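To start, the structure under review is shown below, and the notes come after it.
What you see is the complex with one protein chain gone and the rest in place.
Chain nomenclature is as follows: A and B, assigned in order of appearance, with residue numbering initiated at 1 for each chain independently.
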Amino acid sequence: MTSGRLAHRSNLLWLAALVHRLSGLALAIFLPLHFLTLGLAINGEARLESFLRWTDAPLVKLAESGLVFLLLVHMLGGVRLLVLENLDWRDGQKELATLAAALSAVVAFIFLARVF
Amino acid sequence: MNVRLYFWQRLTAALMAPLVLVHVAVIFYATRNGMSAADILGRTRGSVVWASFYGSFVAAVAIHAAIGVRNVLVEWSPINERHAGIFATVFGCCLLVLGLRAVAAVALP
Partner (left out) sequence: MKTMEVSLWRGRAQGRYQNYEVPLRENQTVLDVVTYVARHLDPTLSYRFSCRVGMCGSCAMTVNGRPRWTCRTHVAKVIRRGRIEIGPLENLPVIKDLATDMQPFFDKWQQAKGAFVPSRTRDDPIEEIAPSGAARMAADAAIECINCGICYAACDTVRWNAGYLGPAALNRAWSLVNDERDAGNPARLAAVAASGGCHACHSHQSCQEHCPLALNPTASIAGLKRRTMQAYLRGELEE
């Protein structure tokens, strides 16, 4: 009913949940493509090899580091939830969520730096 | 989301956490050395270890992603719970079939 932005969406943990959901969706869409690509090897390595050469392109490398980020942020955010749901309550969830995102970004960046 | 779906989603999540770490390490290794298809397949073909590793990864992710997709459909789309469940099951089966096919493609001798 409010004409402006709802305050509860400024909550960092709401954003963490959104990132978790969107990364999961992106990975769910990516996976069938990933499986189909690997499945190219069924007919011998030649088709897989030509696909791998296509992935040498810089834009693809950038997309791959994006995927590494999505995979890690989804997993680390998920681990934060597993701890929250199975062990005793601990405060500091905003800090943990930020740490998960930061770690994922760092690793994805290292990936990107290495492949260029 | 009920206790049964929650159990399977969280269980597969916990099982996959270490698998993801190994997979990221594999990705780093493969891309650092600029491995060709021949290099990769040379390591994976006939390997029981790689077949088991990625086979279980595929099984877990099929269950996990299907339940996740179901939740998103229930909350963000007008589809009702029953139809969301059907769509998610179909999606999970597709992931399982395509995934095991991919594992067979790289791991069968």
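One rule holds for everything that comes next: a contact is a pair of C-beta atoms (placed from the backbone, for glycine too) under 8 Å apart; a residue touches a chain by one contact, two chains touch by 3 or more.
This one's a predicted model, so the numbers in the text were calculated from it and none came from an experiment.
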Selected from B:5, B:27 or B:59 as touching the chain missing from the view: B:5
Subunit A, residues in touch with the chain not shown (by the definition above): 1-9, 11, 13-14, 17, 81, 84-86, 89, 93
Positions on subunit B contacted by the hidden chain, ascending: 1-7, 74-76, 81
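To be clear about the criterion, only the chains that are shown with their structure count from here on.
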Chain centre separation (subunit A, subunit B; CA means) in Å: 14
Sites on subunit B touched by subunit A in the complex: 10, 13-14, 16-17, 20-21, 23-24, 27-28, 31-32, 36-38, 40-41, 58, 61, 65, 68-69, 72, 91, 94-95, 98-99, 101-102, 104-106
Interface residues, subunit A side, partner subunit B - complex: 21, 24-25, 27-28, 31-32, 34-42, 45-46, 48-49, 51-52, 64, 68, 71-72, 75, 78-79, 82, 85, 107, 111, 114-115
